[in-house]
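What follows is a structure written as structure tokens; I'll ask about it next.
A selection of the complex's chains, in situ.
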Amino acid sequence: MYGLCDSFGCSKNTNIRLKLPAVCFIWQIAMIILFGIFVRYNEESDTHWIEHKKTKRNLSDIENDFYYRYPSFQDVHVMIFVGFGFLMTFLKRYSFGAVGFNFLIAAFGIQWALLMQGWFHSFGTGKILIAVENLINADFCVGSCLIAYGAVLGKVSPVQLLVMTLCGVTLFAIDEFIILNVIHAKDAGGSMSIHTFGACYGLAISWVLYRPDLNQSKRLLGSVYHSDVFAMIGTLFLWLFWPSFNSAICSHGDGQHRAAINTYLALASTVLTSVAISSLSKDKGKLDMVHIQNSTLAGGVAVGTAAEFMLMPYGALIVGFCCGIISTLGYVYVTPFLEKNLKIQDTCGINNLHCMPGIIGGIVGAISAAGATEYVYGSEGLAAMFPMVPRLQGGHQAAGLCVAIVFGIGGGIAVGTVLKLPIWGDPADDNCFDDEVYWEVSSEILAADLCAWKMLENKCNRLRQQTCSKYYLYYLIP
Amino acid sequence: MYGLCDSFGCSKNTNIRLKLPAVCFIWQIAMIILFGIFVRYNEESDTHWIEHKKTKRNLSDIENDFYYRYPSFQDVHVMIFVGFGFLMTFLKRYSFGAVGFNFLIAAFGIQWALLMQGWFHSFGTGKILIAVENLINADFCVGSCLIAYGAVLGKVSPVQLLVMTLCGVTLFAIDEFIILNVIHAKDAGGSMSIHTFGACYGLAISWVLYRPDLNQSKRLLGSVYHSDVFAMIGTLFLWLFWPSFNSAICSHGDGQHRAAINTYLALASTVLTSVAISSLSKDKGKLDMVHIQNSTLAGGVAVGTAAEFMLMPYGALIVGFCCGIISTLGYVYVTPFLEKNLKIQDTCGINNLHCMPGIIGGIVGAISAAGATEYVYGSEGLAAMFPMVPRLQGGHQAAGLCVAIVFGIGGGIAVGTVLKLPIWGDPADDNCFDDEVYWEVSSEILAADLCAWKMLENKCNRLRQQTCSKYYLYYLIP
């Protein structure tokens, strides 16, 4: 079929027939070699478990950590692939790219994450010993890159995305190691290391890759009825499983239990305030799907760091309450501001869903750590939660937040500069947000197109015609 | 774009720009205050768990109830938000309202439910101590309100829905307390307390809000191809996780295990009989998506109360067998009858999916309780399952069912009367089932319009027209 590209006449070459396969093969082969050298099963996933469990006060098979991490892992796994993937399907003609490229970069990222995180957490022993907990951490790590993808959605090629992911995972692993193991900050739900870092990373890249003429593609920068419904699949699975996300790597027992409860409550109150602000922001009080799809999740981001602390149920509600307001206002005022004044084009509004709530999360974590008292935690509980003095811990939390921001922005600018090279096959400004650039799209368009051509043949003047068939194509095909 | 409202000229003011935000803010702030006063973590989600577990025969962290309730909780959570939400997306132009308002009222309802249920189950101690089991119960409670939403889908404003939920949750908590704690009936899967109550509540409201001229909106009272596929997402997740729903709050051990098995079997046989009746009811034996989307779930409703009893696998199959037939016949005959003769307009047919099967479930529960024998249960098992004499238990089960019906109908009439006030911004009769009333809807419609114009202008002969429109059909209809 003749794609839109031909009819509009693109300035750029988006042929990735050699680049994409080359990158995929090279990197996958590299993964195989590195896994061969470094990665082994740990004592709980190795056949030597039989001997191992005897040494550990005669563990039984059902005490294998698998049974206490795997359900949370699966929830997180669904969030990464279905949640993030479908959340980004809202564009009328970029659903394939949203869910497909999300799939591609996540599948690559988790492999590289297992290595990077493994190297950092398994010094000394030459081998990286993996179990289900490592898989959760790998999913978390990739999450930060998928957040970044949200900022550049529709404006980059899959090759750029793979480079972005390779660098993003690397930066994440260093960043996380510094925050958790050097600074000894706590960040169970990754408000700082995942959301703040990922969002800053993505926004910085988007800033470097600024496209002054992007409005040439604005016919495609919007949703159709069913693409919005698809996006709700992503929203709901993210919302539902967020309690698992924030509790997945907490230490077993009350901490994990509490993290799930706090997240559940924070998310619930976010929904009400998001709806309220969305309705206030529109004429006649109509709701905007963009706000419902995104801002309702902000509470989960913001409660991440403090989820395992004694935030108290009402504390969680307050965090959610504020984030729903801030995030929705972000979509109404901040996103246009960023584009107009700071030249940051943020397709999915990750600033409102991940950056601002992530920073709030870091601050909430610092405050609630600094304010921790023996009265609330109990002497043993306090000691178990905070190895160092609470007030000191608060300072370290704040330091962790700064590290995440610095790594995100710095890394993003560096990577963005690389991605600016004209070798990656990214789309032209009049050709963004369009699946036809990188996907074989089924031929309903051709049909519509043909119809449009038929019309052209008759008397109407070219200009109106052109516009018509254009609208026709883009709007009619849901 | 010009909305329908403008073109049809609605008589009613559906502007909720002040009402909706006001209600959301007031109620969310109230939640925060009440949670601040009453809600705390229980011993398993509190940092004092460290001391607590020592007192309890030296529990280990992995014996925290979190690990034995949380997977079931997540399944139930998916049912409430994805299951109920998407099941109602079948209408051609009300998918946003279905999944979006479901999201809103569920998120508000779970908070209020934690308080209401907490107050009833934590007399004496001033505080409500929450853990994952409370979250499950809150989800259950909200479930009954979402069932009620099904009856009024497309005919009420979000403000009315929030009022409906506030009252529904309140009534549910009282109703449930009476059934379980006063009458001491058993209702693991909530056939009585959730489904019968919720359906009666919704139908009563719908009866009070009867719209004689609703057929003015009947152009929108139907599905399109893809809206039916979206609805199947809801159907399948409800169907799949129903075993978790019916077993989620059973006491640990064989009861929970058995409840899951019975539900799995009941649902399986429901599918076959639903398909059979659906095919019989249509010319040429074609299947009706409405039946497949809804009636296939009736078995799960009906087996709820008796799920943890020794219903026996074949007993579960029989229950499912009957409900598939009754529920499908309900869609064919009862729903039209209710609308025509009883003036009950039931958008989703909750009478067929929740009311009738729920009542059957209550009866099945009463019979199987009354018929329980020591031979089947074993002496200890019988004592553990039924504190009182089986025959007596049967009577109490029946009493519980009556309570649920009375509360549902009575409460529904009362609440419906309040919702009838002309202050809630509900849509006009010619404007129901339309997302444009409360949502910003993207503008593909206008485009289709433009195109229709073009076809008109050209003079192509019938034949070409035919061919064109044929292609048009196949390619365009997604």
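Per-chain residue numbering starts at 1, and chain names A and B are given in the order in which the chains are listed.
Keep this in mind: a residue touches a chain if its C-beta (ideal position, glycine included) is under 8 Å from a C-beta of that chain, and two chains touch if they have at least 3 such contacts.
On a predicted model such as this, the values are computed, not experimentally measured, just so you know.
Whole-complex tally (this structure file, single sequence, 2 chains shown): 3 copies.
We adopt the following convention: only the chains that are shown with their structure count from here on.
Mean C-alpha position of chain A lies 31 Å from that of chain B. Those residues of chain B lying in contact with chain A across their complex are 14-21, 24-25, 27-29, 31-33, 35-36, 39-41, 44-51, 53, 61-62, 64-67, 70-71, 74, 77-78, 81-82, 85-86, 89, 93, 95-96, 99-100, 103-104, 107-108, 110-111, 130-132, 135, 158, 226, 230, 233, 437-444, 446-448, 450-451, 454-455, 457-460, 468, 471-472, 474-476, 478. The residues of chain A lying in touch with chain B in their complex are 63, 67-68, 71-72, 75, 92, 222-226, 228-229, 232-233, 236-237, 239-241, 244, 251-258, 260-261, 264-265, 267-269, 271-273, 275-277, 279-280, 282-289, 292, 296, 310, 312-314, 317-318, 321, 376-378, 380-382, 384-385, 443-444, 446-448, 450-452, 454-455, 457-460, 468, 471-472, 474-478.
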